[in-house]
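Note that one protein chain is taken out, while the other chains of the complex remain in position.
Per-chain residue numbering starts at 1, and chain names A, B and C are given in the order in which the chains are listed.
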């Protein structure tokens, strides 16, 4: 059975909770707006390639990253804009990357699917499903090797749990007791494939027992609950150097990527799910807590930040050819 | 907890059991003697490459194959001599293959690790750990596609359960309900690596729940019990087209391959385990059932068959260069 | 002949062969309910049902291996990778199983399977999604490799591939799917593997290309024509078997050769063709064989840099001029 939201057992007093919710709401909104602007720019042909939006899932990255120390690591998929911002990266470096500009976090060489930021320990978005999960285990391996006390959060979709990379990473992380949390963002679809055609079981975390790994599973409705649930796993990783497999049941409101018409689900289903949008849910709670003016203030700030980010992306220069060889090899180029 | 041998619940009257035991003992002995002769020939330099002996594990292949119809399929690893003989292949075609002769089951092109026999539906021994498990699932997929009612048995060691191929094959076989039985022969060592350094858990079948797959697990002491336990899974595959993950706890008495000094285990451990050799256990039971003369007769037959097989292998011709291109492509060669 | 798109030509090939032979099935990610990630298999689920058009989870190693096993016992799978990039996680199934089983079994088992997918650069899909994977696979004996550039060839070669008893890998391109051309609708139309096609006759220099770059080479030839250079363009169509005779005949006429294709410069199909020409037509060559390939760097996301990195008509034209000592 899935645990449902229960604010009383969050161990934080209401007003403390409200304060957190304000901060989380701001981050979620920043991500939502950034994604909306990306979609617009994509439609205008200012962004190319694949564009996978995080709209609807913001509470996962925001709640998860809230449990981390600045030095902790995150590793994600191609659906990485929200994670990047939640880990502290500025929307302008994200948007500039999507625009393919040299001011982007990856100098315009990586693009939407490959956001990296050494300063914020964002170790990248990756495009091969499952390919980044062993890599994330390696980052956690390094923390254990160096005893630096850091934790690694690795994000992936439910479509990734059937692939070998997931299995090998979980097997090794459990065997070697690595300080990592595997966060499966189960948004019920892998491109056009519903859960029922991805797995014979609905519960992803049943696999944890086979690895001898701790597990947790919950519906994502309340961002503060996400923080507390993932916080337990992060603490387990940091204190006991034990990995955890987490399944966060969520939902994406846009297509798999901009090129996906999304015919595999009904408009009715989509509308129904939008009603429990964690972002709107947070906003409603803050309004009912009579924080209307603070909300207005905050939303105006976010608008300004996004406007500036878009302008920054639009006005930045493109990377030059001199970057090609220099970014391929460290040191002299090899042929 | 592992179920232990219990002859009373085998559902076969003692004499019926004895009859089966005679037949199984003969096959196990045939395999044992064939392996011993291979080891001798290897020491004499008559067999090259890798040689992985099945000595100690005979009861698994013999008990498992006894549950199959002639048209059912088996797929195995590089440790495949016992499986080949248990599936009905003549020791002489196996030995000739090990000798690299054209009369071998794979015309001397495959060698010890790659025994194939279309007639007996032995779909091969494979050298890449885990690589043959999806392939075996594909054979089962074909049976379901054609509704031919056949079952596929896939064998692999416990060292294979951490690799992606195992995971993907199990995931797909469970999702698509394929008529296959995955038999993990857990002989406690993966080359020099004991169980404890291979997995964080001791029970391989814990993974089955994560795939939504049926499972069974037992110690291999009595070959007749192996037949009945695997028989249940084969029936499940044939009747309900449901896969099963089986863990058969066994032990190998020789090194991983001929080049393995086996320093990772003590002579004492080895001697102790040899005491519960299923082959000797069967022989003892037959002796106490006062079948002494039948045993002598049977053992003499086996000796004769092995002697002839060795002579056949020694005297056979080697494959010629004309086989190289013809075996690479069906039809005209492509460059 | 009806004019159809490359995408439909492939679909016609699959539908005709599935109508003709019930052992043939299509398996891959999103090939069914989603109608194909690039709509190649559009409508096929409705036509053949879920037992013959199978949506697979993301487990390339798993379903590639399932295809190999099914082929061993007599089915004729068509395995679609969403793109060839993703075959990297199934590399072992193709290298160690598909291409080896006939030989390892002493000829007892064959693997009549087709692996197909779009290949090489698309538009700004970045470093992990732009690999020209044919260079890895063409190296492997036991496999056959086709890389059609034209709709009619795509249909004829894919039909032959499905009927072939060996593993055949078909390299398509997202940027080719909407290319139109005349395509025979005769269900008996097939095209033998290993025959190159001279898509443009010329006397001054030979341009050897395959897949999307054939079209780029034709652009280059048109540009050269304006400068009075008459280039012959050869579309290899199939990379293994490789029709070197057609290439040599052309070089014997032009005495100059340029090999152009997507993929990094080191080794691969381009180097093989250059090596065969110098070995087999040494005395015919009046200039070094030129090569035009993707630059030796991972594919950048930025649009301008991406175009700089992949082969362009201008680059091919310049290579032809170098071979004519006209630059």
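The rule is short, and it goes like this: a contact is a pair of C-beta atoms (placed from the backbone, for glycine too) under 8 Å apart; a residue touches a chain by one contact, two chains touch by 3 or more.
All values reported here derive from a predicted model rather than from experimental measurement.
*Asks:* Quick one: which shown chains sit in contact with the chain that's not drawn?
*Replies:* Output: missing chain touches A, B, C.
*Asks:* If I consider the whole complex, including the chain that's not displayed, which of A:59, A:74, A:109 or A:313 touches that chain?
*Replies:* If we include the chain that is not displayed, A:109 is the one touching it.
*Asks:* Looking at the full complex, which residue from B:82, B:100, B:212 or B:243 touches the chain that isn't shown here?
*Replies:* That would be B:100, which touches the missing chain.
*Asks:* With the missing chain put back, one of C:32, C:167, C:194 or C:300 would touch it. Which one?
*Replies:* Of all options in C:32, C:167, C:194 or C:300, contact with the hidden chain holds for C:300.
*Asks:* Who touches the missing chain here, A:139, A:183 or A:246?
*Replies:* The one listed residue touching the chain not shown is A:139.
*Asks:* In the whole complex, not just what's shown, which of B:113, B:136 or B:310 touches the removed chain?
*Replies:* B:113
*Asks:* Identify the residues of chain C touching the omitted chain, counting contacts across the whole complex.
*Replies:* 61, 85, 88-89, 91-92, 95-96, 99-100, 103-104, 126-128, 131, 135-136, 138-142, 240, 242, 263-264, 266-272, 274-275, 278-280, 282, 285, 287-291, 296-298, 300
*Asks:* Using the document's contact rule, name the residues of chain B that touch the chain not shown here.
*Replies:* Looking at chain B, the ones touching the missing chain are residues 48-50, 100-101, 106, 108-114, 126-131, 159-160, 162-165, 190-193, 197-199, 263-264, 318-319, 321, 323-325, 327-328, 335.
*Asks:* Can you name the residues of chain A that touch the chain not displayed here?
*Replies:* Here the touching residues of chain A are 73, 75, 104-110, 114, 116-118, 123-124, 126-128, 131-143, 145-146, 164-165, 168-169, 171-172, 175, 323, 326-331, 334-335.
Everything below uses one rule, namely that only the chains that are shown with their structure count from here on.
*Asks:* What is the chain whose Cα centre is as far as it gets from that of chain C?
*Replies:* B
*Asks:* Between chain A and chain B, what's the gap in Å when you average each chain's C-alpha atoms?
*Replies:* Comparing mean C-alpha positions, chain B is 46 Å from chain A.
*Asks:* Can you check how far apart chain A and chain C are, centre to centre, with Cα atoms defining each centre and the answer in Å?
*Replies:* Distance between chain centres: 37 Å.
*Asks:* In whole angstrom, how far does the Cα centroid of chain B sit from the Cα centroid of chain C?
*Replies:* 41
*Asks:* Please output the residue numbers of chain A that touch at least 2 other chains, ranges allowed.
*Replies:* Chain A, residues with two or more chain partners: 162-165, 197-199.
*Asks:* Which chain C residues sit where two or more other chains touch them?
*Replies:* Residues 57, 59, 61-62, 89 of chain C each touch two or more of the other chains.
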